[in-house]
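Provided herewith is a single structure, encoded as structure tokens, for subsequent inquiry.
The other protein chains are all here in position, but one chain of the complex has been omitted.
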Amino acid sequence: RYGYFGTDKLQVVKLLFCNVSGCLTDGQVYLPATGEEMVSVNGRDASGVRMLKKEEVEVIFLSSSDDPISEALADKLSKKMGCEIRQGVQNKQAEVKKIMDTRHLMWKDVAYLGSDEPDVDCLNLSGVSGVPQDAPVVALNAAKYICHSPAGRGALREFAEYILLLKKKAKSKMDQDRIGRDNF
Amino acid sequence: RYGYFGTDKLQVVKLLFCNVSGCLTDGQVYLPATGEEMVSVNGRDASGVRMLKKEEVEVIFLSSSDDPISEALADKLSKKMGCEIRQGVQNKQAEVKKIMDTRHLMWKDVAYLGSDEPDVDCLNLSGVSGVPQDAPVVALNAAKYICHSPAGRGALREFAEYILLLKKKAKSKMDQDRIGRDNF
Amino acid sequence: RYGYFGTDKLQVVKLLFCNVSGCLTDGQVYLPATGEEMVSVNGRDASGVRMLKKEEVEVIFLSSSDDPISEALADKLSKKMGCEIRQGVQNKQAEVKKIMDTRHLMWKDVAYLGSDEPDVDCLNLSGVSGVPQDAPVVALNAAKYICHSPAGRGALREFAEYILLLKKKAKSKMDQDRIGRDNF
Partner (left out) sequence: RYGYFGTDKLQVVKLLFCNVSGCLTDGQVYLPATGEEMVSVNGRDASGVRMLKKEEVEVIFLSSSDDPISEALADKLSKKMGCEIRQGVQNKQAEVKKIMDTRHLMWKDVAYLGSDEPDVDCLNLSGVSGVPQDAPVVALNAAKYICHSPAGRGALREFAEYILLLKKKAKSKMDQDRIGRDNF
């Protein structure tokens, strides 16, 4: 039971929100006794982010207050991916709405890749929404697209390709409509 | 062959014991030549622990004397998960009984997530007991619930959801019984 | 849908190019907040490289400018695998062509193990080309051989065995042809 359910709405996504833990990463945190915590990211996902930015889709990562990472680690991830990270987000819907407002965007312009219960509202509201293959049931049920790839190992890349495909189809549809309109 | 075998007993679990190696973690220990050992934990499992605490189920982690982790690493895990860790436990049944007695609990009030042979007695005695999908046969045979998720990657989260489901059903049954009693 | 598609051309490969991220490694980069990034390599893949060198197939690793690793980490990987690494490659086809020219080799003498979109040209041009089992669709479609093993966990070893098998068959064919020619 993967992929999109129902009719694809042809969305032109302008902004992708992506959870850090369980979307960008596989959720694993590596703990030494006294040293620094580590997380891992995948080159394929980084390349998905580059693809989106090339097509003028902004990407913003969200890190929950429930699942905190250090300021320094967030900075490192932000630099590695070339994207902003919002740290310590308590209410994801409120944070996303605030960012949307500064950019004059509506929910239909937004894509959301989430991983768990705190993402459910955003998964329901966003024009395009997805979860990694290994997300908990509560998130799987709320998402419009379920990735074939697991979190931190290609899910973000796959979702990026899906967003770009919808955008291409929507543009091609708009061009056809304009040609139709111009000709008659 | 996953899930629960037999009739679900509607338990109201008050306390969950969970093994560290092979339950909270996937059992992997990362070894540098001279530096500190590392283990990894998953954000989904941490969120399972938060769900239990919110519903007033206490969570205590057990670390075996066979499979020791350093005092400092145990402290870090304890802080990360927001739970007590009992270190260097030699006899798990005795340790669990001691903790149960201080809280005036019986075996039926206790849930146990175990991973190997030293957990078998507790798996048999506890009201609700589980093992990760990738546990050795001896533990699989003793557990009442076998998780679909492997150790350190969602098994604890899944077991937490199972515990909360049983609790909700049990409470709803108790409410019905009380209504029945009050009315006649 | 694994393995080779179409008729095996009996190639005598003299030089293998292999991508670092997503071929030699599984694409994961481990990030501590301030410390050094880590990647991981597998002993089986290292043994595949030794097998190739023993049969006089040179191995050169390519690291993309998109997916940079530090100079020091490239040096370490190079020493670990006993092979040259070309760092920060922007145009893979141009880089490969340059190296081929210094060795008077043609595309049919070259094998290429790639992992993503920037490898597509080289996958199309090389005499023998492959991708790990978990590569993105764009790379899977361009490769002549799809490994059963995932990136960083045996794909390079498997591709090395495939190269040596083709070489052995080609040599045996050439010997037969020469015997035929000498006898009549």
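Here the chain labels run A, B and C in written order, and each chain numbers its own residues starting at 1.
In the analysis below, a residue touches a chain if its C-beta (ideal position, glycine included) is under 8 Å from a C-beta of that chain, and two chains touch if they have at least 3 such contacts.
Since we're looking at a predicted model, the values are computed, not measured.
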item	value
Touch partners, limited to displayed chains, of the chain removed from view	B, C
Residue touching the undisplayed chain, where the options are C:57, C:77 or C:146	C:77
Interface with the undisplayed chain - residues on chain C	30, 35-44, 46-47, 50, 70, 72-73, 75-77, 80, 152-154, 157, 161
Absent-chain interface as seen on chain B, which is shown	21-22, 26-35, 38, 66-67, 115-117, 134, 136-137
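Quick note on the criterion: only the chains that are shown with their structure count from here on.
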item	value
Computed distance of Cα centres, chain C from chain A, in Å	32
Centre distance in Å when chain B and chain C are each reduced to the mean of their C-alpha atoms	46
Interface hub residues of chain B, defined as touching at least two other chains	none
